[in-house]
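As you look at this complex, bear in mind that one protein chain is not there, while each of the others sits in place.
Right, subunit A next:
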Amino acid sequence: MNKTVNPNDLTSNDDNGPLYVAQKKVYPQSVSGTFRRIKWGLMAFCLGVYYFLPFVRWNRGIGAPSQAVLIDLPNSRFYFFFIELWPQEIYYFTGLLIVAAVALFLMNSVGGRIWCGYLCPQTVWTDLFYAVERLVEGDRRERMKKDKSSDPMKLERISEIVLKHSIWLLIAWWTGGAWVLYFNDAPTLVKELVTFQAPMIAYIWIGILTATTYVLAGFMREQVCTYMCPWPRIQAALTDEWALNVTYRYDRGEKRTSVKKAIELRALGEHVGDCVDCYQCVAVCPTGIDIRNGPQLECIQCGLCIDACDNVMTKIGRPKRLIGYDNDINIQRRQEGKAPVYRIVRARTVAYSAIIAAVGGIMIYTLATRSLLDVNVLHDRNPVAVRLSDGSIRNAYTVRLLNKSGYDRVIAIDANGPANLTTHVVGIDSVTPDRPMIVIPRDSTSELRLLVTAPAESNPEKSVPVLFHVTDIGLGEVATATDNFVSP
């Protein structure tokens, strides 16, 4: 096996391009149109929810938090309007994540990267930052000129840059500030933050989110979508030929010519493309790509190129939607002279909808029927059973009672087994023998030591099941737990 390798035999297996290209500054031009309006609307909605939701109040009674959405980490509670979740109910979040993931798949199979183009925080905040930039420094051409200017140190320019970054930082800071409000009572925390009384951790998180917002939306922008985000890769694997994507209808656009030439050629009855090579679609693109090169990983499908192209088409008197939401099949069909087909109801979308409905349904059902009284029982392991002097057998259990309701409860505990069991809670002189009663304060848990005794003559088997009944004396709500009664 002593073969010498000839370097000429080694074939290059390089991919088409480098893994990372240095960032080219993108100067998206402002544009108006249908999709821009949708984007403004969704941006206002998303930011509105994010910034103001913590201030929405919800009455839960005296002593309970009155914030509609609150993640109370110190007390391990999560409040979402009328829902209060305890840490052991964290599986609702699993459900929520499943629904979110499948909703993303569904969006994708219907209309491509709707999430990326309209709803993703990166898109929303970058869009907001661009709006600020445009407001302060002017539109595309002006910004490009200013950046290229040989005399950048003019006072006017410096003040512009300072103003832009100040507004950016202000937005970023408010973004971090709104974040921490979800973890504490918002009005109180705002007051504490202003008077520097808030806990250190709040300032740290505000700092972190200010920094990430400022850097991600102000500087990294489309780089986040191209290099940091996994969704473009996953999306590429999930998409199919029926999914609507922002598409350049090359069958209609090619061959590109100037407006004048197109009119001349059309008069002669020749086929001419509608695309006039005005580069408006490129100018408005926030990721700086040319949609006419076909579907691309960098394309977040925000639809701004559709608006830009539509505006041009209107001006030159050609039909709109040279760039529009379309799928691969239709381009094929149009070339064959067939009418386009749009199919939203497909096996894929039906399956996704069914999963969302099923998981959502299960969550709603379990939420609606969940018990606000719960009991956990843990059998003593050492010793598992004790023989008393009169020969009776006793097992000890650690019982944890959970009162998830907003009021104090009086509850009674019974242990039901084949033998004639008696029950005693350590520390309680029970009024009703064998059925100890105890008060559990609202929204809390109590741990009790429960002693269950079987009389000597009952002679229970080695291990028999016991059913613990926990009854709310007032409302009659019952929670149960099973365990075993063990004999030595």
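The definition used in the following text is that a contact is a pair of C-beta atoms (placed from the backbone, for glycine too) under 8 Å apart; a residue touches a chain by one contact, two chains touch by 3 or more; residues count from 1.
Note that in this section contacts and distances are computed from a predicted model.
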Exercise for the section: Tell me the UniProt name of the left-out chain, picking from "ABC transporter peptide-binding protein YtcQ", "Cbb3-type cytochrome c oxidase subunit", "CRISPR-associated protein Cas8a1/Csx13" or "Carbohydrate hydrolase". Expected result: "Cbb3-type cytochrome c oxidase subunit"
Exercise for the section: Out of A:41, A:340, A:383 or A:418, point to the residue that touches the absent chain in the complete complex. Expected result: A:383
Handout entry: Residue of A:251, A:264, A:408 or A:447 touching the missing chain in the full complex
Key = A:447
Exercise for the section: Just name the one of A:396, A:454 or A:486 that touches the chain not displayed here. Expected result: A:396
Fill in the blank from the handout: The one of A:90, A:201, A:426 or A:467 in touch with the missing chain is A:426
Practice task
Name every residue on subunit A in touch with the hidden partner chain.
Solution key: 1-5, 7, 10, 380-383, 386-391, 394, 396, 426-427, 446-447, 449, 451, 456
